[in-house]
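Selected chains only, in their assembly positions.
Order as written gives the chain letters A and B; numbering starts at 1 within each chain.
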Amino acid sequence: MKSYREELWFQTESRREYVNITAQVERAIQQSGIQEGMVLVNAMHITASVYINDDEVGLLQDYERFLEQLVPHSADYQHNRTGEDNGDAHIKRQIMGREVVVALTKGALDFGPWEQIFYAEFDGRRRKRVLVKIIGE
Amino acid sequence: MKSYREELWFQTESRREYVNITAQVERAIQQSGIQEGMVLVNAMHITASVYINDDEVGLLQDYERFLEQLVPHSADYQHNRTGEDNGDAHIKRQIMGREVVVALTKGALDFGPWEQIFYAEFDGRRRKRVLVKIIGE
């Protein structure tokens, strides 16, 4: 069994942002030389998500509106009594998920026609990381 | 390390449907001949989920009601300006999840007493796929 590890770094300009990272994950797979196995892609920070869905600008607006209506940034959170202001981000990240696991087949992401990997930032404007871990042969 | 790949195909009769696919995943495991490892089961389409929970008819109605109240099909979605009408389905799928990873132990799904694997369709009435990828030995 072979394994490969790489960190992807991000610093978004706004608090919340949705970044398509599919090409970066594909480059990590090529670097790994692994043909068959599984790829784990996870946020290493607890106010961000990695998820798979469509890269369509209207949909990204729908996600933003849905999450902000359900978990408004300006609402009252116990977590913010620590002096932070990201209580909402810890909840938004749970809804969208921490990680994806993708099948690696014949050296490529084994994807359906519209699957794209996104980094969803809910408390950005600072350097944060995503982990890519690949195991297989 | 061995690996195995299989696609399961579905065409639901209604827009939203919850299908127990545990037996199909178990057949894939038998086909693979793998005894110890991990099984990834994921929707290959971005308006459907794979999740694990109880196969109880009332619960499936509760999921349906919860998701439709939170993300109504008939609400206004930016995504639908593309001409599609499935903006809600892209959000419902995020709540229920894209994939499950299940331990494979002694050639079987390593499950608690009530765990069942479901395919949740939120934009059906056309042919769509689920991927089963197994790695191990």
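Here, a residue touches a chain if its C-beta (ideal position, glycine included) is under 8 Å from a C-beta of that chain, and two chains touch if they have at least 3 such contacts.
Note that the coordinates shown come from a computational prediction; the quantities given were computed from them, not determined experimentally.
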If 2 of the identical protein chains are displayed, how many copies are present in the complete complex? 3
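Methods note: only the chains that are shown with their structure count from here on.
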Let me have the rounded angstrom distance from the C-alpha centre of chain A over to the C-alpha centre of chain B, please. 20
The answer for chain B against chain A in the complex is residues 1, 3, 5, 38, 40, 42-46, 70-71, 77-82, 87, 90-91, 93-95, 97-99, 101, 129, 131, 133, 135
Which residues, counting only chain A, touch chain B once they are in their complex? 1, 36-38, 51-54, 56-59, 61-63, 65-66, 70, 95-97, 100-103, 105, 110-115, 135-137
